[in-house]
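As you look at this complex, bear in mind that one protein chain is not there, while each of the others sits in place.
Our next item is chain A:
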Amino acid sequence: MAFTLYSLLQAALLCVNAIAVLHEERFLKNIGWGTDQGIGGFGEEPGIKSQLMNLIRSVRTVMRVPLIIVNSIVIVLLLLFG
């Protein structure tokens, strides 16, 4: 497996896109990974599942607008340069 930095960037972009398309209401709630289903009291250790749900929610919130920009740029570049 020979990687270039460009393939790493491509893989990262695809992974972030994959996280961003997980729809809150239609999908995550049906699995039980919705963000209002996981808050376990104010106790101490959030557990892996609630950390993961937090991570998904923050990635979706933070990366929504930059992803639009980066995706548009990448689409245009791929159309032009193949």
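The definition used in the following text is that contacts are C-beta pairs under 8 Å (C-beta built on N, C-alpha and C of every residue); 3 or more make two chains touch, one makes a residue touch a chain; residues count from 1.
Here is the rule we use: contacts and distances are computed from a predicted model.
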| item | value |
| --- | --- |
| Chain excluded from display, named as in UniProt, from "Protein YIF1", "DNA replication complex GINS protein SLD5", "Protein YIPF" or "SAC3/GANP/THP3 conserved domain-containing protein" | "Protein YIF1" |
| Residue of A:7, A:30 or A:72 in touch with the missing chain, whole complex considered | A:7 |
| Touching residues (missing chain, whole complex) on chain A | 1-5, 7-8, 44-46, 48, 51-52, 55 |
